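I have a structure I would like to understand better, so I am pasting it below and will then ask my questions one at a time.
A protein chain is absent from this complex, but the other protein chains hold their places.
Now for subunit A:
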Amino acid sequence: MEPTKVVAHKTLRVKSGRFSLGTTLMHVVLIAWALTTIYPLFWIVNNSFKMSRDVMNDSFAFAWSPVLTNYMNAFDRMNIGMSYVNSLIMSFSTVFLVLLFGGLAAYVLSRFQFRGKRTIYSILYATLLIPAFATVVPVYELLIHTKLVNTYLGLILPQTAGNLTFATLIIAGYMATIPKELEEASFIDGCNRWQMFTKVFLPISQPVFASASIFVFLWSYNDLFSALIFVNKENVRPIVALLNEISSQYGTDFGLMATAVSLTVIPVLLVYLFISKYIEKGLTEGAIKG
């Protein structure tokens, strides 16, 4: 055994020596891209602590003596706090409804045998091809008739419908991989279908629920198109619609714009840093290819 081991060891050494230049190059490329994703964020946060005049003079200079004027303006003049609350209420409600109804539908589609299942799957895949553009006018009309325009529900209901397809498909993909034995065991223990869902499938599918909720949240929180049309009044306006407003009204106040962007981005980013490990896990374990 001894000689082979030595040889193996030797080739390994040679390998790593030869490849270190390549590895360095790889890291150079990767760091370069990482800079494009990090630096603009730093630049914008840094500038949010400067007066507009200073942003214009030298936007690269570090804000050694940070000023909070922009932040005070954002909260007092732009009422960004209200938009925050609006955004959070609408996006969390959407996530809740999508996970609840999508989860139930996914459970049926992945664990029950019945006629018409394939048809439902086909319809769901086809639904992915319907963009918001193709539904917006009738939905707007419907919301006007039901007096839901410029109310929280006016955004929550269409967004829930819009995200259900995606959520149902990836949750169903994940649930399909859960072993049948678990289902049988819980049946023997006297669970009915609803208890089976809440006590077995829900806990086991936690990763996919986590990643689905993250994506639904992001797509809801970041959806400017629907916000502009369904909830564009000051008292219900979510944060993206406010950003759009700021860019057209205060386009010359650089400090305020930098602050508005920072305030929108930083909380989401912080939350992301805490939960990033779930994103990849849930997104990929239940094959999205279906």
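Heads up, the rule we're going with is that a contact is a pair of C-beta atoms (placed from the backbone, for glycine too) under 8 Å apart; a residue touches a chain by one contact, two chains touch by 3 or more; residues count from 1.
The rule is simple: contacts and distances are computed from a predicted model.
Trainee: Report the protein name recorded by UniProt for the chain absent from the figure; options are "Carbohydrate ABC transporter membrane protein 1, CUT1 family", "Monovalent cation/H+ antiporter, subunit 1", "RNA polymerase subunit sigma" or "CLC_0170 family protein".
Mentor: The record names the chain that does not appear here as "Carbohydrate ABC transporter membrane protein 1, CUT1 family".
Trainee: Of A:74, A:90 or A:105, which one is in contact with the hidden chain?
Mentor: Looking across A:74, A:90 or A:105, the contact with the absent chain belongs to A:105.
Trainee: For subunit A, enumerate the residues touching the unshown chain of the complex.
Mentor: Touching the missing chain: residues 22-23, 26-27, 29-30, 33-34, 36-38, 40-41, 43-44, 47, 55-60, 97, 100-102, 104-105, 107-108, 112, 114, 120, 127-142, 144, 157-158, 160-162, 164-165, 168, 187, 192-194, 197, 218, 221-222, 224-225, 228-229, 240, 243-244, 246-247, 251, 254, 257-258, 260-261, 264-265, 268-269, 272-273, 276, 279-280, 283-284, 288-289.
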